[in-house]
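Working notes, beginning with the structure itself.
All protein chains but one are shown at their positions in the complex.
Each chain gets a letter, A and B, in the order it is written, and its residues are counted from 1.
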Amino acid sequence: MAGVATLRKVQARPQASRQLAAGRWSQKIRRNVSAHGFLIGAVLCFTFFSWYPIVREVIMSFQKAVFGGGYAWTGFTNYVTIFHDPTFWQAWRNTLEFTLLALVIGYAVPFCVAVLLNELRHARGYLRILVYLPVMLPPASALLLFAYFYNAQYGLFDHILRILHLPTSQWVFQPGTGFISTAMVSVVIASTWMNMGGATLIYLAALQNIPGELYEAAELDGAGLFSRIRHITIPQTRLILLMLLMLQVVATMQMFVESFVLTNGGGGVGNNTQSVVMLIYQYAFALSGASNYNSASALGVVLMLVLAVFSGGFLWVTRERG
Amino acid sequence: MTTATTRTLISSTQLNRRGGKIAYRIILTLVIVVFTLVFIGPMYFLFADGLKSTGEAIATPPTLYPHHLHPATYRQAFDRMDVARLLWNTLYYAFGALAFQLVFDVAAAYSLSKLRPVLGNVIFFLMLATLMIPATVLVVPQYVTVADLPILHVNLIGTPEAIWLPSVANAFNIFLLKRFFDSIPADYIDAARIDGASRLAILRRIVLPISRPIIGVVSIFGLVAVWKDFLWPLLVEYGYSPTRESLNVGIWQASATTPQDLIIAASAMAAIPTIVFFLIFQRNIMAGLTAGGIRG
Partner (left out) sequence: MSRQTLRAVAAVAAVAGLGLAASACSSSGSSNASSGGKVTVSIDCAPTAANNPVQHKEWVTDVATFEKANPKITIQSVYNYPCEVPATFTAMLRAGTEPDIFYTYFTDLPQVLIAGQAADITPYVNSTTVPTLSDIVPGAMRAVTAGKTIYGLPTSNYTQGLIYNRTLFARAGLNPSQPPTTWAQVETDAAKIAKLGHGIYGYGDYSAGNTGGWHFSSYMDAMGGTMVNTTSAPPTAAFDNTNAVAVLDALHTMRFTEHAMSPTQGLTWGSLQQQMAENKLGMYIAAPDDIYNVIVPTDKGNVNNFAMGPLPSANGTPAGSLGGGNTYIFAKHDTPAQIKAGIKFIVFEDLTPGLGQFNFARIKADGQPVGFPEPELFDGTAGTKINSLRTKYATVNTSYFAPYVNANEADLGEPLDAQAVYKTLDPVMLAVLTEPSANISALLKTAAANVDTILANSPG
């Protein structure tokens, strides 16, 4: 009975329901317009300075410059050219070398330092400030300072080596293109000093969130120091560790300013510290008449793809199962 | 702060034992000494070597402290490299970028989180996608775009907007902000809505005051990013007018043609404001860093 009554009620007032719907519709439009109004600034910036350049880079990588300032389509020529450039393979080797060295030195070290700092009950504030101070220096200042230290003639490091009767080194300009080259290690040392503070503090914060009872229990079970680290510390901070690992690899693959400033833009002896981004810079800006925005774009696209594959793969492998 | 009940890898009882205490003190001292050497050591040279004369700065072997104090070096470096101007430029770029980011990115995050426009998810996804494509990779097309903005045909090279506007396209900040806004209980917002407050008023009077921590984090990230940027300012602000250069670019560009002692002195002067800023705000900075980290 109620159903029939409702039906009749509804049938009796179609106008009203349509008005209601119309009211809701205009409300929806109003809500959307104002929401998009808040969004528009960021969206415009993204469009001009992020999405459009991405598209443009792909397009430019398939073009070549013509006399007088225009561009013409040229298919895969640019990619072929850069693949045939021996510096291309060298730059990738170097970048991989830097990334791996940076993982060992610049990733493991901050974590170990954080674990150590976490154990100390005194001077915590002081030590945290110390570690983070280099991060605040302007990179050019810090790197020029290191270049000064690395100077083979009047630099501090070789001076110390000489006092200790150890063989001196040319540091960033040490020849040698083996997979672990002194030159690249020198770059990594400078880079780590400049950057490790941030990671260390983030790890420190994560470590402080580990419930003490877990350690208590483990110790009662007879677990040794390293066992506790392996089975409690690391799993508890797994998320942070993985996130920073991915961020670090992505960041180190784009290394530029460290080797650029330390080697005067040259890329070191035999190009042994030239990174991929440095090569992009060189293709685009450092060859004057032969400068080639399109080769640079092609290399940029390759780097984009490599990073995308890495990030995607990393996220998939480390996804939370279950 | 660790209390008696919270413990870490090594328990307090272990440390309070006689052997433990001695080992602890030795390690503590070692750590303090080594860390001071490693982190403050280079800074010492940064400031001390700036006090050397040119001859002493490139003397072989190097001197560990200036044998002849030469404070004129600082004055010379300040004038010749126009350190004050470089500092001012960089601060201008950094705070300008921050202002743009706070206005546009906060508004965007608020919209995506609370206002939920149509296509909002698509837009957010597209923004996140750019996280996989870092800025350095896009340097060349960004440069070409900034030189001639499509549709508007405006040339931004040499203008501060060339640094400010691209900095707004920061998906990480929007992500952090949105995540924080998502965690604001809907009841707060709904209550205000029912009371008739406009969306802007809600943003201003409810969301922003609660969001101080995350805004702090985002601000620090934003400022530091512009402060440390090298390649982009080198391309868009160097041009041929040194009065627009940022700190990094100016110092680097002068390094080839300026004596070593002046470079070091200028670097030291460039470092002072950051160090002072850091020492004043270090609690906030640390808190911001760790807050951003923990929630991960």
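List of remarks:
As a convention for this text, contacts are C-beta pairs under 8 Å (C-beta built on N, C-alpha and C of every residue); 3 or more make two chains touch, one makes a residue touch a chain.
Please read all numbers here as calculations on a predicted model, not as lab measurements.
For the chain that is not shown, the touched chains among those present are A, B, taking the whole complex.
Considering the whole complex, the residue from A:33, A:166 or A:180 that touches the absent chain is A:33. Among B:10, B:28 or B:59, only B:59 touches the chain left out of the display.
If you put the hidden chain back, the residue from B:158, B:213 or B:273 that touches it is B:158. Touching residues on chain A toward the chain that is not drawn are 30, 33-34, 37-38, 40-41, 44, 64-69, 81, 84-86, 151-155, 168, 170, 172-175, 263-271, 281-282, 284-291, 293.
Contacts to the hidden chain, counted on chain B, fall at residues 54-55, 58-60, 79-82, 100, 103-104, 107, 143-144, 147-148, 152, 154-162, 164-165, 198-201, 234-235, 238-242, 244, 253, 256-259.
What we mean here is this: only the chains that are shown with their structure count from here on.
Centroids built from CA atoms put chain B at 15 Å from chain A. Residues 31-32, 34-36, 38-39, 41-43, 45-46, 48-54, 56-57, 60, 115-123, 126-142, 144-146, 148-149, 153-156, 159, 162, 193, 198, 201-207, 209-210, 212, 215-216, 219, 225, 228-229, 233, 239-240, 243, 250-251, 254, 256-257, 260-261, 264, 277, 280-281, 284-285, 293, 296-297, 300, 303-304, 307-308, 311-312 of chain A are the ones touching chain B in the complex. Touching chain A in their complex are the following residues of chain B: 2, 5-12, 15, 27-28, 31-32, 35-36, 38-40, 42-43, 45-46, 49, 57-62, 90, 103-105, 107-108, 110-112, 115-118, 120, 123, 126-127, 130-134, 136-142, 144-146, 149-150, 165-166, 168-169, 174, 199, 203, 224, 227-228, 230-231, 235, 247-249, 251-252, 255-256, 260, 263-264, 266-268, 270-271, 274-275, 277-279, 282, 285-286, 289-294, 296.
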